[in-house]
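Presented below is the structure to which this report refers.
Omission of a single protein chain aside, the complex is shown with its protein chains in their original locations.
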Amino acid sequence: MAATRAALSLWHRIAALLGSLLGLLGAGGTRAADLPADTAEGLLHVYNGGGVTAWGPALLVRKSVADRFSLTGSYYLDAVSNASIDVVTTASKYKETRHEFALSGDYVYRDSQITLGGSTSHEPDYTANRFNLDISQEVFGGMTTVALGFTRGDDTVKKKDSPEFSDKARHWQYRLGLTQILTPQWIMSVNAEALSDDGYLGSPYRAARVFGAAVPERNPRTRSARALMLRVKGDLGSRDAISASYRYYRDTWEIKGHTMELGYSRYFGDAWLGDAYLRYYTQGNASFYSDNAQSETLYVSRNRQLSTFHDVALGTKASWTWKKEPGKYEIKLNGALEYARFNFKDFTDLRTGDKYSYGATIFQLFVTGTF
Amino acid sequence: MRLSARTVPALAALAAALLLGGCSSFSMPSVEPWVKPYERERLADPIMQFSRNSLPEKHVEHVRDVREGSRGATGVQGGGCGCN
Partner (left out) sequence: MTPASLVARSASALAFALVATLASPLATGAVAPQASAPDFTLKSMNGPNLRLAEQRGRVVMVNFWATWCGPCRQEMPQLDRLYQKYKSSGFVLLGVNVDDDARKAGDVAAKLGITFPVLLDTDKAVSKLYDLSTMPSTVIIDRDGKVRYLHRGYLAGYEDNYDKQIRELLK
């Protein structure tokens, strides 16, 4: 709690500092930020990996209202069929459906944009509500964009077939972003985020292993994290672009994560746009994580999401412009495919005794219309 | 790299330094925007955007959040479940 208060007062000071700086630099910056274009998007998403299949449709509609406002509404459905290694070794396969609704509004005035939004996600044993506020400001002749963001979340955790179990989790996220034009061909961005979680942060279905026996996991009731991402993107001159990014993550559970991604995009002819990317992720385990704990500790978890592992992913996207009327509307058909391989260092597959590894596939098919 | 509570104000100071460069009334040497608005043709192309479609990106971000321990700083807009 004291850590949260300290984090909050720190962020207040940053926000006040930036606020006054932005005021001083407003001079000369009269370029107008663009209101996001009217959009309608339909998505079919599929995930299959590690015994889990989750798929469903998603929809997004964005409409500008009264010249300066833009409203966005979206719906997301996840039909999950879970036969993951945790589930098959400690319980039995299950199915459930998750619904998510989100609504947000954008307001643009000169070089500034304010976004206010909320979302609610519901599955039979988990409800998550989020509220977010984002402000972005173009400064320095439009070469730099400064963005501040805040998200507040409230979750209710229940357990299937156990009506007596009910707990809560609260989340705070503070974001600071800087996008900087470097040259007429290169752009970079720095994003920093502070995350704070409070309450029930585990899963009532997951078991930990202590001296070979299964016990309910015991997680801390607070978690505080920092993440920093650097991204750079450049136009290569022949209707193609290259991008690279690196993200560092660290939290009070002593997890350290590194994410690296390299991407390449290219136009083919008049109507096609293709992307390819390579992503590498590696993390160190949480302090209380253990595959098979050999001592009694206050906290213990066998959640493989908190273990030492790395994953490599290769992905590709393709976009085809179906109909286009410049200045009027544009309809595109898109597909995306990614394959990732997860390799765990300190999580064993109880069925074989070897270190666990699995492959995961993400597939998307979507239609985008901008008006 | 120790990403402590001191790093974030350091970042804010860096942001401030970049921003101050455009204000010539300060004692710091002033820097003029070196990429003029009429030179931003390549950057205005959708291929140069960091984020093109929010909906599919939100899905991929959700998958990563559930499978991996790292979260945040991706520029993808909030929302999440926590799904167990």
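For the reader, a short list of remarks on this structure follows.
To keep things simple, chains are lettered A and B as they appear, and every chain counts its residues starting from 1.
In the analysis below, a contact is a pair of C-beta atoms (placed from the backbone, for glycine too) under 8 Å apart; a residue touches a chain by one contact, two chains touch by 3 or more.
Quantities reported herein were computed from a predicted structural model and do not represent experimental measurements.
Within the whole complex, the absent chain has one touching residue among A:122, A:152, A:218 or A:258, and that is A:152. Considering the full assembly, A:135 is the residue among A:135, A:273, A:286 or A:300 that touches the omitted chain. Annotation: of A:112, A:144 or A:303, A:112 touches the absent chain (contact as defined above). For chain B, the residues in touch with the chain missing from this view are 33, 36-41, 44-45. Considering the complete assembly, chain A touches the hidden chain via residues 5, 8-9, 11-12, 15-16, 18-24, 26-32, 34, 67, 109-112, 133, 135, 137, 141-142, 148, 150, 152, 172, 326-327.
Everything that follows uses one rule, which is that only the chains that are shown with their structure count from here on.
Between the Cα centres of chain A and chain B there is a gap of 14 Å.
On chain B, the positions that touch chain A within their shared complex are 1, 3-5, 7-9, 11-12, 14-16, 18-23, 32-37, 39-43, 45-48, 50, 53-56, 58-60, 63, 66-75, 77-84.
The touching residues of chain A, when paired with chain B in their complex, are 6-7, 10-11, 13-14, 17-18, 21-22, 24-25, 27-28, 31, 41, 43, 45, 47, 49, 58, 60, 74, 76, 80, 98, 100, 102, 104, 117, 119, 121, 123, 125-126, 128, 130, 132, 134, 139-144, 146, 149, 151, 153, 155, 157, 169, 173, 175-185, 187, 189-195, 202-206, 225-229, 231, 233, 235, 239-241, 243, 247-250, 255, 257, 259, 265, 267, 273, 281, 283, 286, 305-306, 311, 334, 336, 338, 342, 360, 362, 364, 366, 368.
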